[in-house]
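One chain of protein is taken out of this complex; the other chains stay put.
First chain written, first letter: the chains are A, B and C, and each begins at residue 1.
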Amino acid sequence: MSGPTDPQANNATGAASETGTGVDHAHVRPLLEDDGSRDGPAILTWMVGLLLVPAGVLLALGLRGAADSRDPRIPDLIAEHLPETGVSNPVTGVLLNFRGYDTLLEVAVLVAAMVAVWSLDRGQRVFGLPAGRARDEPVLAAVLRLAVPTAFLTAVYLTWLGSSEPAGAFQAGALLAGAGVLLTVARVMRPPTAAALPVRIIAAGGVAGFVVVGIAVLPFTGAFLAYPEGWAYPLILGLEAALAVAVAVILVELFVDVPSIPAPDSTLDTVDPTGDPLGRALAPDATPPDPGAP
Amino acid sequence: MTEPLTVGFVLDGLVALLLVGLVFRLLRTRHLFEAIMLYVAYGLTLALAWVRLGAPDIALAEAALGAGVTGALFLNAWHRMAVRAGADERLPMESDP
Amino acid sequence: MTGAELWTTAAVFGPLLAALVALGGRPWTLKAGLALGSGTALAGSLGLWVEVTRQGPVRHLLGGWGAPLGIELWADGFSVAMLTVTAVVGAAVSLYSLSYFGDLSELDAGASPAGRAARYFAPLWLLLWAALNGIYLSADLFNLYVSLEILGLAAAALVTLAVTPKATVAGMRYLIVSLVGSMLFLLGVALLYTEFGTLSLEELAAAAPAGPMAAASLALMTVGMAAKTALFPLHAWLPPAHAGAPAPASALLSAVVVKGSFFILVRLWFAVYGGASDGGLLLMGGLGAAAILWGSVLALRQRSLKRVIAYSTVAQLGYLFIMFPLLAPEGLGAGGASGPASPEWSDDAWTGGILLALSHALAKAAMFMAAGNMTYAVARDALRDISGVAHRLPMSFLAFGLGGLSLAGLPPSAGFVGKWLLLREAISAGGWFWVAIITIGGLLTIAYVLMVLRHALDLKASSGDFRPVPKRMEWAALLLALAAATLGVRATETFQILLQGGVTPWS
Partner (left out) sequence: MTPLDLYAWAGVAVFLLALHAVVTRAHLIWKVLGINLMGTGVFLILLAAPARRDPLVADPLPQGMVLTGIVVAVAATALALGMALRVMSRTGSPFLTVDPESADPDPDAPEPPS
């Protein structure tokens, strides 16, 4: 084992760049810049490019005038059935009624990404001001005082507006997440941690709400997520609210919980690459290597 | 080329060209920070394209999620790399208990 | 509400809800989640098996809309067979994982890699399970895309539960391949929607897609799905990912996850495109043949236990693509002439090919779990290090042997019945090339299985350190291996269900 895989070398360079006063240019370059020396030979780049040119020409020719030459059957059908969806914005109708199952799975993708990011590394390391500093910075404090309540109100409004106008839960969730990240980085709010049960419950709430509503209507309408007569609007509004909050929490998690380099728990770097994939010791009673040991 | 050349057509042409140009530039550059900034610019241009295509819902979502959140995610990753590389010490990394 | 609605709901949304339960992060929530997910998936697949046997393919109009505005769930024999084998493998691996990840009461800290793996394996796997069942039941192109993304993200994360640098890199590579494959698939979906104005597989099948744009979509989606299925020559990501992952994850990835994209390929090529063209089918078969030879030869050259099994997956997946040209036997004699494939599908090739997919799922899961037991015991992965392990883990040794028996296609295993049916079809169609490939592949399989067994039996170099293996882990592997080895005896029921809907359910 040598080079970049060597745990010792890995730790040593990490320590050097942290304690060093100046910018370690030799180290910055490979991380933040890419001089292209790792890319394949230039001939390969050109050959892949030449392969893709005819594909592009074919696709462009095939797509030429496509929008005008086809029958707009689906837009007509959507316009015809929109009154039955309980909302007047056709996009919201598609997302929460016609194709509500896709939206359910879409939030499940967010949950999957969040759980996957949690599984990558321990705890969280947030970049930001030292705790309590936001109060001493008048400009920042003013921005926070103004921006965060505005974002919150706008998010509520966007969620409600989604049933009739171009807006909805995902836009609102993104806005809320922006406010959350701002508060976290300014250290006004403790970042939500993966270990906190409320975080898990809210993050799961979007999918859970969808599945529970879907199953609850099953005995009445005979199909998953088929809203009973007259219930579509309130159910959609409730689902949108749960979605907005869940999306916001998940996006903040995806922001604060990605790993940092180097990982502080140095035990991870001393894993024997030939042994147990989870880095466990062979003997069941053997103590794991002390993380604080030099 | 049966249609007359209108202002709208020229505007759409410029937006489409700008989109492709930004992508070409950001995928060719060797500097990560520049690429991320170009990505955010691309996202905002894309929001404009969605408006021109008659999809205001998507324009709003693109500005918030595509350019905003995704740009922030890339910047976050860049920052973590920059701290590791010793290039950025303004915002120190803190470990929460 | 009829049985179809109830059982499809259980199969897809049961594991999804269970994933949320498992997210609770306590030992009891993990156990409850795995129990709920296994229970609903088993109940859903068995319920659908009965339903489909009784009344043929069934559907569930989600949201009450139906195609083309809404999304339909659709279950025919092929879906039910895949659902069932996934449920059986999934339940066994879930049981196995409870012991493999060790003492669950210590997972609260989540600070050690082992603690994190114990904590997040169950939610990730249950999300993946829901996505897989969703794929087997989906009759909508865009819905398939969203399910594929859950599948891809969760699968890559399962690989990186292992902390070695190699596993991390392998997981990253897997994620990139998987995401690029999804993007190619999505472009194909966009082209098909533009051209035909529908996302419903059934409506597309009725439209009989043809023409340059339809061909371009099929090509894009095929490349994307072939990359995810690790079809030669897009297989390079698979061995490091499957060999580097923790044992339960390896078992799932090799046994069922690659089958998800394979299922989509079969649906697209036959149910939607009606066989596309003879030339295309021969090309897929040729790639499958190359995969058999290349994967088997490389499996023989590996020096680590899990890499042998991983390369064996590359090879065994090849057999599933040999089914493509054999399904349309008339095309074989034409020597690759293009044109619409024959509407006469071969029942032998269909039941044989899918039976091979099912038996590979059972056998490969058993073999990866048995290998996991051996490496768990000696905490080493090299073939040399498992020397003599057969005497200390006789059950795992037996499980590995029985799994290998099924892979190699020896009677009475399901692998034997499947290969025999494919061989019979190839012989009757005069496709001697395929006969040769199937035979050579079987011999190479026997060779690499014996290579592993020889090391395990080697008494002279028995290693000293040995960690006791929980009995539950040994039983899980052995039961699946027994199922694989004896499924051939009960193959008739499988044939009956596979012929419900058959190769082209919508024609």
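Rule of thumb we're sticking to: a residue touches a chain if its C-beta (ideal position, glycine included) is under 8 Å from a C-beta of that chain, and two chains touch if they have at least 3 such contacts.
Owing to the predicted nature of the structure, the values given are computational and were not obtained by experimental measurement.
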{"item": "Among the chains presented, those that the missing one touches", "value": "A, B, C"}
{"item": "Per the touch definition above, residue among C:M183, C:I427, C:L443 or C:V489 touching the missing chain", "value": "C:M183"}
{"item": "Per the touch definition above, residue among A:V109, A:L158, A:V188 or A:A232 touching the missing chain", "value": "A:V109"}
{"item": "Residue, one of C:P57, C:G197 or C:G275, that touches the chain absent here", "value": "C:G197"}
{"item": "Touch list for chain A against the chain that is not drawn", "value": "3-5, 9-10, 13-14, 30-31, 34, 38-40, 44-45, 48-49, 52, 55-56, 59-60, 63-76, 78-79, 90-91, 93-95, 98-99, 102-103, 106-107, 109-110, 112-114, 116-117, 120-121, 168, 170, 247, 251, 254-255, 257-263, 268-269, 273-274"}
{"item": "Touching residues on chain B - with respect to the absent chain", "value": "1, 3, 8-9, 12-13, 15-17, 19-20, 23-24, 26-27, 32, 35, 39, 42, 46, 49-50, 52-55, 57-58, 61-62, 65-66, 69-70, 73-74, 76-78, 80-81, 84"}
{"item": "In chain C, positions touching the absent partner", "value": "69, 142, 146, 149, 152-153, 156-157, 160, 163-166, 168-173, 175-176, 179-180, 183, 186-187, 190-191, 193-194, 197, 199, 236, 239-241, 244, 301-304, 380-385"}
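In the analysis below, only the chains that are shown with their structure count from here on.
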{"item": "Geometric centre distance via CA averages, chain B-chain A, whole Å", "value": "17"}
{"item": "Rounded Å distance between chain B and chain C, as computed from the means of their C-alpha atoms", "value": "38"}
{"item": "Sequence positions of chain A contacting 2 or more other chains", "value": "123"}
{"item": "Parts of chain A lying in touch with chain B, wherever the complex brings them together", "value": "14, 17-18, 20, 22-24, 27-28, 31-36, 89, 91, 123-130, 166-168, 170-171, 174-175, 177-178, 181, 185, 190-191, 193, 251, 254-255, 258-262, 264"}
{"item": "Chain B residues touching chain A - in the complex, by the definition given at the top", "value": "30-33, 56-57, 59-61, 64-65, 68-69, 72-73, 76-87, 91-96"}
{"item": "Chain A partner contacts - residues on chain C that touch it in the complex", "value": "1-2, 5-6, 8-9, 13, 16-17, 19-20, 23-25, 60-65, 68-71, 101-102, 108, 110-114, 116-117, 119-120, 123-124, 127, 130-131, 134, 142-143, 146-147, 149-150, 153-154, 156-157, 160-167, 191, 194-195, 197-198, 212-213, 216, 244-247, 375-376, 378-382, 465, 467-468"}
